[in-house]
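Left out: one protein chain. Kept in place: all the others.
By written order: A, B and C. Residues from 1 in each chain.
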Amino acid sequence: MTTVTVWNEYRHEREHDVVADLYPDGIHATIADALEDRGFETNTATLDEPEHGLTEEVLDDTDVLTWWGHAAHDEVDDEVVDRVQQHVLDGMGLIVLHSAHLSKPFRRLMGTSGSLNWREAAETERVWTIEPGHPIADGIGDYFEVPDAEMYGERFDVPQPDDLVFTSWFEGGEVFRSGCCWTRGNGRVFYFRPGHETYPVYHQEEVRRVLGNACEWAADAADAPGPSVSNRSEPIEDIDSDDERSVH
Amino acid sequence: MTTVTVWNEYRHEREHDVVADLYPDGIHATIADALEDRGFETNTATLDEPEHGLTEEVLDDTDVLTWWGHAAHDEVDDEVVDRVQQHVLDGMGLIVLHSAHLSKPFRRLMGTSGSLNWREAAETERVWTIEPGHPIADGIGDYFEVPDAEMYGERFDVPQPDDLVFTSWFEGGEVFRSGCCWTRGNGRVFYFRPGHETYPVYHQEEVRRVLGNACEWAADAADAPGPSVSNRSEPIEDIDSDDERSVH
Amino acid sequence: MTTVTVWNEYRHEREHDVVADLYPDGIHATIADALEDRGFETNTATLDEPEHGLTEEVLDDTDVLTWWGHAAHDEVDDEVVDRVQQHVLDGMGLIVLHSAHLSKPFRRLMGTSGSLNWREAAETERVWTIEPGHPIADGIGDYFEVPDAEMYGERFDVPQPDDLVFTSWFEGGEVFRSGCCWTRGNGRVFYFRPGHETYPVYHQEEVRRVLGNACEWAADAADAPGPSVSNRSEPIEDIDSDDERSVH
Partner (left out) sequence: MTTVTVWNEYRHEREHDVVADLYPDGIHATIADALEDRGFETNTATLDEPEHGLTEEVLDDTDVLTWWGHAAHDEVDDEVVDRVQQHVLDGMGLIVLHSAHLSKPFRRLMGTSGSLNWREAAETERVWTIEPGHPIADGIGDYFEVPDAEMYGERFDVPQPDDLVFTSWFEGGEVFRSGCCWTRGNGRVFYFRPGHETYPVYHQEEVRRVLGNACEWAADAADAPGPSVSNRSEPIEDIDSDDERSVH
């Protein structure tokens, strides 16, 4: 069975009534609920837990990690970021949600700034399917609409995606690559734009469907040994040795 | 005129006679020489200079930076790595050479470990052209040989290249994607495998030609404002404001 | 000097006053004019000339071919399509314009239908730059607008582009990947969406700039021997022989 760990910064919901009204138990609870309905085993973890709830043990048991953060990206410990990166390279899936385009794990894995343009004006977003045959687009049709969306617009500073599944149109005049796939090491990464703390986006049927599709897709990596980055800050002392790789 | 800054760790040449014999003024001098012959304006910079020779002023005047490092990757200051990353995102080219697959700037921009398999046995490498129409392959033909090479073998843990220009065959039985292109932000990155401190690889005609081609290609990015990553660790305090992006 | 051959179906201009008023000497003349201003040597060729003006000699002297067609795609001779394909594989650039998404050379090189959604309602198109560092985006800025555009909307049935340079927003609610790059053989292909016979799109400054940028980019392929497709319908009789490839 596929296990998804749903990570959430979980600050807005405890500080702002408008957010608490929409997500009384936190955005993570709403997302976990959608994924359980879809048949996944789910855990949740949040910023203020020890090690942000993302210990080695938790990640070892995680097939796919979803990440929602916004106002406290810089409070995420670099050691936990190292750990998340290593698990992705080892084959764990990572679903990066909305404002997590600036999260540390996403920027670490992309190598770019993740910056974009934005505007909050409760405008209409129309999410168009660019690759209808992609598993993440399954059941979505030509497009779906988010009635009240925070706008994100290009230039979105990310490496060109391996697969571009969705592109959004915004009432105010912008476009955005809103569903992007990358592979890093053995792991699959999906960025999905819709979702804002002051709008009921994660209660919307199409969004929940995409989240489920994305977790299935991200879990579908072959089981293979990952690369080691644990010694990446060590001097490579023995690289001058005459050890031979045994290939015969 | 295109300005290339040639960066070198410059330790092996001062510590090992076999290296000093091949590269008496340092690998950087040999590479700079090849690039000057090609018509570039060149500077050099090395690890033990203040700020590793890569101040803001130097990078501002650099169109393309080449990077050779091996035994002291971890001595490169993270602030300089930040600076190099930002300049690449702003449009500076970066040519990553041989053992710099484990260098900090390369891993920062790739988001992966950069790990690979290797063996030092002075074996034959045959570098095959995969994309003969790519500007970096200009004048190379079907393949060229490096008579005494340190072997690098797959799995090379990098994001799938945007363009795969060369793939190497090794006498001992391995293959390796030895010429790989990526775009990060506005900047172009090229990894080129051949080149080892104990072999005269950077004196070889075909290698010098590829280095020149690569610098021309990497310099050919449009002049455009880059994304900002300078505030990437700051809380995004005002993202809840109702400021609008002025798009009309 | 780079030579561009500007191909045009050249029917609408001779049959419809509204088109003739905008393009009195044909769309090809207007495009050639823009490219001459940019410093290219230009030729023109049209459907109703013998061999559509695209003889072996003409293509031998052509670095980049631009293609505009709309109502008579099926009148293009398959032999000329074969010839154009072979020249692209050999390294000639091809710029495919607007309604030529259904042209024979484009579908031949893509392997897909090239289909899309469309609507003619003189609506606003905003062409956003997705890759500001790409040479084709040079000088364009964040976006430009086409005041009266025929709408093209996704799903655009093409192979995922190697580089996605522009994406359009339309007033009526659609998005479209409007600047797409591919490599086929040694040749570079660019599809550029804007441009309709009843609107003055090819007189617009930004469009002319993109056309010039695209021709420069497409001409920048290395000079290398191309693959042979001339015998592609022949039985491979001798593939069981024991001839050896001379690789040493």
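To be clear about the criterion, a contact is a pair of C-beta atoms (placed from the backbone, for glycine too) under 8 Å apart; a residue touches a chain by one contact, two chains touch by 3 or more.
Computed from a prediction, not measured in an experiment: that's the story for all the values here.
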item	value
Interface partners of the hidden chain - shown chains only, full complex considered	A, B, C
Touch with the omitted chain, as defined above, among B:72, B:164 or B:219	B:164
Contact with the hidden chain (one of B:120, B:174 or B:197)	B:174
Chain not shown: contacting residue from C:26, C:53 or C:153	C:153
Selected from C:73, C:193 or C:208 as touching the chain missing from the view	C:73
Touch criterion as defined above, residue of B:63, B:131, B:150 or B:197 at the omitted chain	B:131
Contact footprint on chain C, counting only the chain that is left out	70-74, 85, 89, 99, 102, 107-115, 117-121, 151, 153, 155, 157, 159-160, 162, 172-174, 182-185, 198, 227-229, 232-237, 239-245, 247-248
Where the unshown chain meets chain A, residue by residue	91, 129, 131-139, 162-163, 183, 185-188, 220-225
Hidden partner interface residues of chain B, rising order	126, 128-132, 142, 153-155, 160, 163-164, 167-170, 173-175, 177
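In this section, only the chains that are shown with their structure count from here on.
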item	value
Given chain B and chain C, the chains that contact each of them	A
Remotest chain, chain B as reference, centres from CA atoms	C
Proportion of interface numbers common to chain A and chain B (over half same, under half different)	same
Distance between the centres, which are taken as Cα means, of chain C and chain B, whole angstrom	34
Euclidean distance of C-alpha centroids - chain A vs chain C, Å	37
Chain A and chain B: spacing of chain centres that average the CA atoms, whole Å	29
For chain A, residues contacting two or more additional chains	153, 155, 160, 173-174
